[in-house]
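Not every chain of the complex is shown here; the ones you see sit where they belong.
Naming follows writing order (A and B), and every chain is counted from residue 1.
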């Protein structure tokens, strides 16, 4: 393989995020060999709608296709573990959506398998690939902010703000014990850990379920479908509408983040502020092309994403000149460009900074600590971070 | 007394905040009878500089002046307790800067004394009197946001970000155990409690001292004077550069706030977001004339301070038409206008919502709980809130 067009890629999952993957893969110029849906029929239908000429009937068929070099896993969370293991066993590179697995036992096994395989194994924490996330990461690494002291922020949404809102993630059996923390909180933790160059070693968590009963529509529900007028049944909800967490880091830094899926008016509002001994930086996902840089003794700065004004990491992740805003879809392009460079090289290179399976596993351990902390109202260490 | 110009007022304290009080009092049209400085000489000098014709030599002299109806207390925190007691005992109304006292034992006594006196006794939590704070309070009270669920935000500054920055508040003996939490955190708690209509019943606090050693200039230090080149001695610091707190409310709502005095580039950044079952609101002190209102199913709104667009509370606190920004100094005018209406009426009226001594006492109890929580790494209930 000498170029992206030599790389064959199959995508598992044909939903919203699978479509975003597909768009970025096509833009990148790799060869999409086919998609795999939740059923053969569903897969064929969606592939046709998306202009993909082939739909696999099964994972076995997909893995047996010698044209497939890389597999993207965008299936429901519970399927990740088995699919990823099969993919790696088949000797194919893998890019898996977050969360990596359903629990840390699974993810630990996946880390080991990935390591043994020597294959490229990435977790799709795409927000690292906003060019200004890379810029911030580079700035911290270069000491521009000094020693990191305080990392704070939030990730607030509103799509589950009403008792009539429904999604499979609401129920513990299907989505797991954690909801807002697992679904969006881990994005925040991954991003700020990436930027700050350090991961939380302990967490104090408070979880809140503000809507203890919701209406589950009867019959099958399409994602994003309006469910208000549907016949429904009342369901008791125990997953977290919101999470409030304090964090401790090995260097003495502290952190605070709130997650919420019930904050009216906040569509997808992820924000962080990193305060160091020499300066600060701050960013908001709904204005992703602007990075605030805070100074004590001179005016603050607004660094607009601009390859000519950014450091090496930032410029490498950018595709467009300054002022031509890059958005959510562009992060997948930048992430995949980085991953596929490693695919062409045959394995993860030293300078790569997309999320590895170790990173994905960390988030599972972090969630374990959150669950314990919330239950016992005390600080809990994240396993393996002592 | 039939109008503001009939009311005689003395101001204790001639520093920055005393000056802000003086400006607002003059603007209001009450009669400033004189000021009391830290010494007779200092008082006379500052009074002259500020264009005040009289300086009292002592508190006794001030209290003996029959022209004085109201006394403003802007002296250092440790003096509040004794001064306020003397003022109330002398039968004069009092407006005391925050914190009300050095500890909750003092403040409890002050509450009792104020109540017994029947006099107007206010604590100077001025941020309640940004007109949009009043607007938000009125909106929550009217149910516009539904049941309050989540209150989050921060109060970040940078004036103590460097080891060479010095202020008397840094040392426990002079400023007390808490610094960022007591100095700015209680402002945030008071404001959000006011808006949300509920006070935290329990707190989980984490305190951080990122700069354990600072340089204290030798000899007397003027506040705000640059101290970098002065001869200095190294001092061990134990007060909090930053505080991270989680909050529980009686109705099941949760809160999160971080305080910091070491966040480069944040000059005086106080921000809150209140999320309820029907809507959200958010505000930032550095853009105080704009209130964000969040909606799930229609566009969000930006309510600019405008008497014609606000509810009764908001309009009552406003002085200027929309688009003519009101700032920090205007809050003192609005606050004092409310307090002096009660002074003219002879006592606190039913509709008044400036901070009472009970409110000031609550903040002392909150700080007690923060200290215990931080020391013991556990949730602690705020006394008297069960």
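One rule holds for everything that comes next: a contact is a pair of C-beta atoms (placed from the backbone, for glycine too) under 8 Å apart; a residue touches a chain by one contact, two chains touch by 3 or more.
Just so we're clear, the structure is a prediction, and the values are computed from it rather than from any experiment.
Colleague: What is the copy count for the full homomeric complex in this file, when 2 chains appear in place?
Modeller: If we count every copy in the full complex rather than just the 2 shown, we get 4.
FYI, only the chains that are shown with their structure count from here on.
Colleague: Fit chain A to chain B on CA atoms, both being copies of the same sequence, and give the resulting rotation angle in degrees, nearest 5.
Modeller: 180
Colleague: Contact residues on chain B for chain A in the complex?
Modeller: Listed in rising order, the residues of chain B that touch chain A are 149-150, 152, 154, 156, 158, 161-162, 204, 206, 208, 210, 241-242, 244, 246, 248, 252, 254-256, 258, 260, 262-266, 273, 275-280, 292-296, 300, 377-379.
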